[in-house]
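The structure appears right after this line, and notes come after that.
Up next is chain A:
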Amino acid sequence: MELKILNIGVLTWLTFLPVLGMIIVLLIPKEQKSAVRWTSLFFTVAQVVLAFMVFTKFDRSLAGVHDASTMQFSELFNWINVKSTGWFGSIKIDYYLGIDGISMPMVFLTAIISCIAVISSWGIEKSIKGYFALLLLLDTGMMGVFVSLDFFLFYIFWEIMLLPMYFLIGVWGGPRREYAAIKFFLYTLLGSVLLLLAMLALYFSVSVIDPASGEKIHTFNMLAMMNPANYDANSLLAGISTSWRYIAYIAMFIGFAIKVPIFPFHTWLPDAHVEAPTAISVILAGVLLKMGTYGLLRIAFPMFPDAAVHFAYPLAFLGFINIIYGALCAMAQKDFKKLIAYSSVSHMGIVILGIAAMNTQGMLGGMLQMFNHGTITAMLFLIVGVIYDRAHTRGLDDFGGLMNKMPNYSGVMSIAFFAAIGLPGLSGFISEAFSFLGAFQSFRWLTIASAFGIVLTAGYMLWTLQRVFLGTLPEKWNNLTDINSRELAMLIPLTIIVIILGIYPNLMLDVMNTSANSLVDFVKMNSTVSFGN
Partner candidate 1 sequence: MNLYDIIFYFFAVVTVGSAMVVVFSKKIVYSAFALLFTFFGVAGIYVLLNADFLAITQLLVYVGGILVLILFGVMLTTNTVTIDIKSGTMNLIPATIVIALLAGMLGGIFWTSDWFMSKQFGDIVHTTTTTEIGNALITTHVLPFEIASVVLLVAVVGAAMMARRERNN
Partner candidate 2 sequence: MLDTILNNLSHIVPELIVTATLCVVLLAHLISRKSSQLLTILSIAGLFAALYSLTSNFGINISAFSGMLSIDPFATFFKIVIVLSTIVIVLMSRFSDEVNAEQKTIGEYYFLILSMCVAMMFMVGSSNLILMYLTLELSSLTSYIASGFTRKAKDSSEASLKYLLYGAFSSGVMLYGISIIYGLTGTLDIAGVNQVLVQGSANNLALIIASIFILVGFGYKISAVPFHFWTPDVYEGAPLTITAYLSVASKAAGFAMMMRAFKVMFIDSSVMNLPAGTWTLINGIHIQNALMIFSVLTMTLGNLVAIWQKNLKRLLAYSSIAQAGYMLLGLVVLSNDGFSAVMIYFVVYLFMNLGAFYVVLLIANKIGSENIDDYKGLGRRNPFLTVALAVFLVSLTGLPPTAGFIGKWMIFISLINAKMVGIAVIGVLNSVISLYYYIRIIRNMFLRDGVDQTTPVIEYPLAQKILLLSLLVPTLYFGLFFNELVQFAQISVSIFGSK
Partner candidate 3 sequence: MTITLTHFLMISAVLFSLGLFAVITRRNAIMVLMGIELILNSANINFLAFSRYSGMNIEGQMAAIFVIILAAAEAAIALAIVLNIYKRFNTVNVDEISILKD
């Protein structure tokens, strides 16, 4: 599948459109605030349009995962080529983009969430140029992570996001923004340096024949790293179930787990969410968390199938802890945003549980849950943002009876809440159900235990709903206004997605299905194969 605009691949467009937007935003004079906003909006909308084009043109029958020939819209150019010396092979790094069923939904999600983040940032007044420039840069980083197939490139994008995020939380955040920002930064950096080491270890363990020169070279090509035949016999990561392989897997896992975040690496999340401005919370929950699980699926599982299978139960156990622990923590929160943040922990646990099952249902469920959680939690954060913009408080006990005062708002809110609870007919249900169904096949008791999470989720969600929306309206909120059309504009698309995917999940499952099956088969098949022999 190929799609080119002006002879440049569509994935490049998708990735670098925001950078283009950023440059233009930086060139606009500081005073023209609305120009800045509209420019940002234009570029993100363009990105959505492109993503939608890619989505429609995407060939559902091609698997991708480990197979370069079925990667779609792929672009492969040589980027770095250091000629080999007598004592050091040549360093070849490619600009290699491509998507398959694992990344397609994420690409789509990223585009939508970024666009919505721009809309929800309309009210930002402080250093508006800087804000939108950073937001667009962040967008590029996220998109890049999901489309790159070269590990080095992936890592660059992975890290590029950190700094914009730091500033976006740190400058435009709440009262404890500095703390939250630095905490986020340090945590994720800690994870990514471990990832870096694992990446280097992989690099030196894998070598392929360079088609250009015919010599054997090390490579950062992810697909090459997945092929057991490419491993050098005596390299660090050769063999099967060796301690080095386990160590590398765990290092990588920690890197990704911090992003997800998996207990006990989750503590940055509540702080970051609470302090971040609404749009950033939306991006954090909507896209950033998915990068962790995406990394597991794209990198950790296929490259370390033996370790992935070996650690499947511990992984599922962590998923279980996430589900229950996140839900219980959410229940005790008094801050609306913090509650949603913990609910994210809980919901991401379902993703973990699903993908740890290593079967089609679980994998699909997990992947779909990634997408669904992205949309649902984004909605929830937007909902909190709407009320916070009006009332300047997020205390759950400060509210009550908003249902009467803000009926439209409450309508959208109900959908988001019930989607989060996993109500059938809304998108969360089918993904959770698949995750559990898949997990049950692999881990019977653990899944039963995890399933208690759905009761707890209903508990804290409804309790929240009651505290904020039901009951009587306190006097002080008598002048609250209902949701305005701009806010509706960002919530309605997500609502539509949530409902459509609830009724017809095939729309998304179709895209992922072939890849998920392929991934499961690939991991299973290679988990008993010795690498490099």
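Here is how the candidates were picked: all candidates are chains of the complex that A comes from, given by their letters.
Of note:
Keep in mind that, in the parts below, a residue touches a chain if its C-beta (ideal position, glycine included) is under 8 Å from a C-beta of that chain, and two chains touch if they have at least 3 such contacts; residues count from 1.
In this text, all values refer to a predicted model and were calculated from it rather than measured experimentally.
Between chain A and the candidates 1, 2 or 3, touch in this complex occurs only with 2. Chain A makes touch with candidate 2 in their complex at residues 80-83, 85-88, 91, 127, 130, 155-156, 159-160, 162-163, 166-167, 170-171, 177-178, 181-182, 185-186, 189-190, 193-194, 196-197, 200-201, 203-204, 236, 244, 247.
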